[in-house]
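Up next is chain A:
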Amino acid sequence: DSSKKNTAADSGPEKEKAYTIGYCTMGYSIAPWVLFLGDNLKAECEKRGWKFNMLSAEGDSELQAEQIQTMISKKPDLILIFAGDASLCVDWVKDIDAAGIHSVLVGMDVKEEGRKYATAFVGPDQEQMTYNVASEIIKEYGPDAGLTIAQIGGVPQQYDYIVRVKGFNEACKNTNYTLIEPEWAHSNRADAQGKMENLLATYGDKIDILMGYDDDLTLGAVAAIEEAGLTGKIKVYSITGMVEALHAIEEGRMVMTVQNSTAEIARVCGNVMDKILSGESVEYNNPSELFYITKENVADYKGEF
Partner candidate 1 sequence: MNSNSKETNLWKKFLEMNGSGVLIALISFIILVSIISPHITGGKYLTWTNIIQVFRQQTYIGIIACGMTFVIISGNIDLSVGSQLTLLTVLCANFSHYGNLAAIFGTLTLGLVLGFFNGLFVSGLKLNPFIVTLGTGSIFGALAMILTSGFTKRADSTLFNYIGTGSVLGFIPMPVLIMLCVVLIFAFILKRTVFGQRIYAIGANPKAARYSGIRSRAFVAITYILSGFCCALAAITLIARSTSANPAVAGGKEMDVILSVVLGGTSILGGKGSIWGTVIGFLFIGFMSNGFTFLNFNQYMQWVVMGIILVIALAIDVYKQKGRV
Partner candidate 2 sequence: MPEKKQPLVELKGITKSFPGVKALSDVSFDIYPGEVHALCGENGAGKSTLIKVMTGAHKPDSGKIFIDGNEIVINSTQQAMESGIACIYQELSIAPQLDVAKNVFLGNMFVNKAGFLDLKKLYRETDDILCNYIGLKVSPKKPAGELSVGQQQMVEIGRALTRRARVIIMDEPTSSLSESEADTLFKLIKMLKDDNAAIVYISHKLDEVMNLADRITVIRDGRNIITMDTKDTTQDELISHMIGRTLENLYQKVPAKQGEKVLEVKQLSKADVFQNVSFSVNKGEILGFFGLVGAGRSEIMRAIFGVDKYDAGEILINGKKLSPGNPACAIEAGLGFCTEDRKLEGLMLRLSVLQNMTLVKLPAISKAGVVNRKKQSSLVNQYVENISIKTPSVHQLTGNLSGGNQQKVVLAKWLMMNPDVLIVDEPTRGIDVGSKSEIYGLLGELSRNGVAIIVVSSEIEEIMGICDRVITVCEGEVTAEMDIEGLDCEAVLSAALGRKHRHNAEIVNNTKTGNKA
């Protein structure tokens, strides 16, 4: 119920009020994608002449919890959250709601029990995203192709990676694929390359598919595959949609990436915020479009970074 909350309606008639937006991100600089999300949101707010306050927890959920409290005590008109952990986020939105402030979840939704406290969610379902990628693979090769799939992720305990892995593995449940334990490159492309080398040394060309959970790292792995001369033999799927990745797809070094466009998320988020602050009611779910980019349609897209 967003009626009781302070909106433009009860905070004065003037339309061009300069609102303050608080943004609590799990980490501004832990990965390029997160960074661009932040920058684009900022751009959206400044475009509307709003004040944009950011607090970044650099991957530490404990710290993010503190920062949420700090943000509340600052009493902004609306709080955007890119949550480091969907279940802890339940408490956060609860507290924000109690303080009579709107909360909008960006990029990462809160657990069900939290949804009644939050005003809206903007962004893709990350779990769904990787689920779909897996479905694509299954569609391509069939569920009993006995594929061997290697996975490379960023930081093992980071929530967005956790859900991505979860989604992918869900989809592969009822197939006879063998999934190798994910390797973690700790947001370091060189490490990703090393990990991939290890995988190749271990399984050689037994690996049919590489699932990368972040283009930046995937590209490291791709380099390793190239060096091993297995380009094309090992089909590479990935997400986020970096410029480099799109090139790689054009050149056939990768098969698919999902552009989870931060600009798109920010755009949708902007509209949602407009509505909320001008007192209109909004849908809870505001999906941002995902673009599944392959050789066929790669020409139509340009990466963000």
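In picking the candidates, the idea was that all candidates are chains of the complex that A comes from, given by their letters.
Going forward, contacts are C-beta pairs under 8 Å (C-beta built on N, C-alpha and C of every residue); 3 or more make two chains touch, one makes a residue touch a chain; residues count from 1.
All values reported here derive from a predicted model rather than from experimental measurement.
Chemist: Going by the contact definition at the top, pick out the neighbour of chain A in this complex from 1 or 2.
Modeler: 1
Chemist: Hey, which residues of chain A end up touching candidate 1 in the complex?
Modeler: Those in contact with candidate 1 are residues 28-32, 35, 156, 180-184, 186-190, 192-195, 197-199, 201-204, 206, 216, 219-220, 223, 227, 244, 305.
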